[in-house]
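Handing you this structure, nothing more for now.
A single protein chain has been omitted; all remaining protein chains appear in their positions.
For reference, chains read A, B and C in written order, and residue numbers begin at 1 within each chain.
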Amino acid sequence: MRFDTDSFRKRARENFERAWHEGPEVLTPSGREGRYPRLSYSRAQTHPIYEMVNRLRETYLLIGFDETCNPIIVEEKDVYRQFGPEASAVLDRVFYLGGLDRPNQGIGRPELDGISRITGKDVSPDEEARLREILQKYKKSAIDGDDLIHATSEALCIDDGMTVEIYDRVFQAFRDLEPQSSRNTLRSHMTSGWFLTLSSIWDKSPLPLRLFSVDRCFRREQEEGPTRLMCYHSASCVVAGDEISVDEGKAVSQALLSAFGFTDFRFTPDEKRSKYYMPDTQTEVYARHPVHDWVEVATFGLYSPSALAEYEIGIPVMNLGLGVERLAMLTYKSDDIRRLT
Amino acid sequence: MRFDTDSFRKRARENFERAWHEGPEVLTPSGREGRYPRLSYSRAQTHPIYEMVNRLRETYLLIGFDETCNPIIVEEKDVYRQFGPEASAVLDRVFYLGGLDRPNQGIGRPELDGISRITGKDVSPDEEARLREILQKYKKSAIDGDDLIHATSEALCIDDGMTVEIYDRVFQAFRDLEPQSSRNTLRSHMTSGWFLTLSSIWDKSPLPLRLFSVDRCFRREQEEGPTRLMCYHSASCVVAGDEISVDEGKAVSQALLSAFGFTDFRFTPDEKRSKYYMPDTQTEVYARHPVHDWVEVATFGLYSPSALAEYEIGIPVMNLGLGVERLAMLTYKSDDIRRLT
Amino acid sequence: MRFDTDSFRKRARENFERAWHEGPEVLTPSGREGRYPRLSYSRAQTHPIYEMVNRLRETYLLIGFDETCNPIIVEEKDVYRQFGPEASAVLDRVFYLGGLDRPNQGIGRPELDGISRITGKDVSPDEEARLREILQKYKKSAIDGDDLIHATSEALCIDDGMTVEIYDRVFQAFRDLEPQSSRNTLRSHMTSGWFLTLSSIWDKSPLPLRLFSVDRCFRREQEEGPTRLMCYHSASCVVAGDEISVDEGKAVSQALLSAFGFTDFRFTPDEKRSKYYMPDTQTEVYARHPVHDWVEVATFGLYSPSALAEYEIGIPVMNLGLGVERLAMLTYKSDDIRRLT
Partner (left out) sequence: MRFDTDSFRKRARENFERAWHEGPEVLTPSGREGRYPRLSYSRAQTHPIYEMVNRLRETYLLIGFDETCNPIIVEEKDVYRQFGPEASAVLDRVFYLGGLDRPNQGIGRPELDGISRITGKDVSPDEEARLREILQKYKKSAIDGDDLIHATSEALCIDDGMTVEIYDRVFQAFRDLEPQSSRNTLRSHMTSGWFLTLSSIWDKSPLPLRLFSVDRCFRREQEEGPTRLMCYHSASCVVAGDEISVDEGKAVSQALLSAFGFTDFRFTPDEKRSKYYMPDTQTEVYARHPVHDWVEVATFGLYSPSALAEYEIGIPVMNLGLGVERLAMLTYKSDDIRRLT
């Protein structure tokens, strides 16, 4: 509670020791809510995956890489250009993007009757004409999906509730829409984005380029498991320049991973010999961790000039990538990635 | 260059002034590379969008919200549960996810002949049996796409180059694969994720819950423009608890946006009356910025109990969302979002 | 308030529109405290000076400088070694550190009588011996100041209150203590610390060394004013190596200051020609700011080999320093530094 400082000062000067002992009388007895551990200060919780995304981003910046935003949507034909004869194996695990076609809803007798049954009045010729126009405009994307109901209500001079019912019960074509797939895919590796990005900047920038991106990739898994997710984060980088060698991958691995407590590094040729890497450059990075000992944590390689040539990128490029969720599992000692996300 | 400190100390003690004037003699004349502005220290560049993602994340944490990872892939039927009669308008702008079916490649005379032409030898009955088994296993996903080529090469005792050619020229079914769409979608609003997340935790957590997520959403636009992207970031939050009112949205808006230089706030009812919000709670947030004056920057509302009930979430929930790219455009004074990404 | 999700789901399925309109009935009317702007989320406030300290630290790290902790207490003779004939001008504005000598309190008749008057009993020969011992131990620092009262109380078998009174009224030597100054000073520039730090590491480290420190310095001002404080922060760095030239200062200035919104840079010889810098290398950094236009923000130079030689540092060293408070004033548009602190 508040107290009178003048009086307390006087008491202390008269007899310091006694006044000191009387100090607690200024306290208000606290109720249950005011007692620890009920009384507590909370610190907002970060999420382990985003925390790891953030730490990887900061580490890349601290070792001198510039942050980049790579395309997420990649055309199927780019996968062919990048992966050559392996493309079909890659596309096997890729998501294709599709959507609903806008339906071609005709207005005939059955529809007009259906409308009348709901609105309780006939559809006038004017209203019918306006309705047809709206449906055509919608088909041609001149009307937004968001505005369709409202525009229809206005055309028929009814309220939105009735319109919703009409679309729901009368307009058959709106009910049986099937999504159609396009030939666009979601990137499954950051590599798909790097080719597109490098292609547009490599000959306009001072070399060597050192770029990174920590962002989402997508894999069409049959099912998710303790170590595999359909939506994951890749922490990927490229170094592009005239004199680049595979040693860049080793140097980056060490600089990046030593920020996460790894102390020793071993580099072994990857048995997978992806065609977008030069032969004998695809390398697995093993690192020693105080808790986990030696674990595999990253992969790097030099892009094959066959793939680079498809994008008119005329310099060697080292690429390194690691899975953020995997690093998070190691750091937070989790054995099921699904529990982290 | 290095210099002899003993000798220099002696000279300074003999005649300080003269020794001081002789100081520059220890300098190595620098070549062109050693001269400013050639000589420079670079600071790794952050990307404006990720920078904004990061600042929004930190601000949410500083005002006491916990970080959450919401599902990105949402079943079509969840969109119906969340958006009710508006679902079809929403689905109109949503990406559906598809993929390639694994082909049913038969092995008959033409295929065996085709293989022989490439390998220069007949296919033995054993090899044929092994090949059939591989193709069936692949169809049933018992073999990974990554392993198909290698397994085939082993079965036929040939090298991978020949196998690639066989798949490319002989196995018709592998060449004409058409992606098929599923009924899974990519979230177009963070709201789709919040219903799923809240549903699984609301009755197991101390209330009120204050959660946020800053992450990607996807909109199937006809085309991208200066203010619209197919892949964008939403900075979204929910407050869920017994006593939640629409004023939560105002309080969060102010706390969040004042960290980005906005000084005054105005709240106006949104003309769009989404059915996943309670009537009269959907609100547009206008904020005053020293450079841009009044701009619209966020939207909030209380989720409709009709939608919450579908997920058995039995408490009021305030939801606020803002587009990260839009905030980045304001902050970095850009008038074309595509140039920022 | 909580609501029954089963019942709400049923209502929504019977009549979505009506159920939607009934949504608000689940809200608890909020009292005055629950209404914006009373209802608010607070974001903890950072302090502009520490915020600037932190941003400078992060920027130094991002341009590749290692963080260092330099000595704060510097012997007077080091100032002479560093500043040569200018030392006396520097020392004129430096704080010297002093302290209280531990008093030589004798115990004679008057003291014994004084003690008796307070305790109401005679001091026994044993007690007197113990008291003498305590006072001698204290004088020799074998007893801590914190423990003196308690030890005395035990020796005299009295309570602490009485002991305090005895020291206060009887032990004359304890009352008239005068602080005595030593020949140690508080660093007035970070430079004083750099010489000491570099001296111990320059020949054991890979070159060039790039080090920074953002920390406190102290100036004995006659009085503080709108632009001068006795305790301020210096954001200082050194680059030490065989080929260092004055262009390092320009390169660092630009990299560091461009992170704070400065866009152009001009370097002009400083009229002050400090003797710890080589002749003609002391340079003032002017930078252009969107709000303030051209302002002076930093100073750099190459340390004179005369000074370096005193510390056996046998390579050229560039030093740059800027005042954190000044940069904060520019950034936060303040015209009185005292209001920022």
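Things worth noting here:
Convention: contacts are C-beta pairs under 8 Å (C-beta built on N, C-alpha and C of every residue); 3 or more make two chains touch, one makes a residue touch a chain.
Here the structure is a predicted model, which is why all the values come from computation and not from measurement.
Only one of the listed residues, A:44, A:177 or A:295, touches the absent chain: A:44. Contact with the chain not shown here comes from a single listed residue; of C:21, C:35, C:57 or C:137, that residue is C:57. Screening C:37, C:98 or C:225 for touch with the missing chain picks out C:98.
Mapped onto chain B, contacts with the missing chain fall at residues 16-17, 61-62, 64, 161, 164. Those residues of chain C that touch the chain absent from the view are 42, 44-47, 49-51, 54, 57, 60-69, 72-73, 85-86, 88-100, 102, 141, 145-146, 148-149, 164, 167-168, 174, 177-183, 186, 210, 214-216, 220, 222, 230-231, 272, 341.
For chain A, the residues touching the chain absent from view are 1-6, 8-9, 11-12, 16, 19-21, 23-24, 26-28, 30, 34-37, 39-44, 59, 62-64, 84-85, 242-245, 247-248, 250-252, 254-256, 258-259, 275, 278-281, 302, 304-306, 308-316.
Heads up, the rule we're going with is that only the chains that are shown with their structure count from here on.
Greatest centre-to-centre distance from chain B is found for C, with centres as Cα means.
A straight line joining the Cα centres of chain A and chain C is 42 Å long.
Touching of two or more other chains is recorded for residues 42, 44, 62-64, 85 of chain B.
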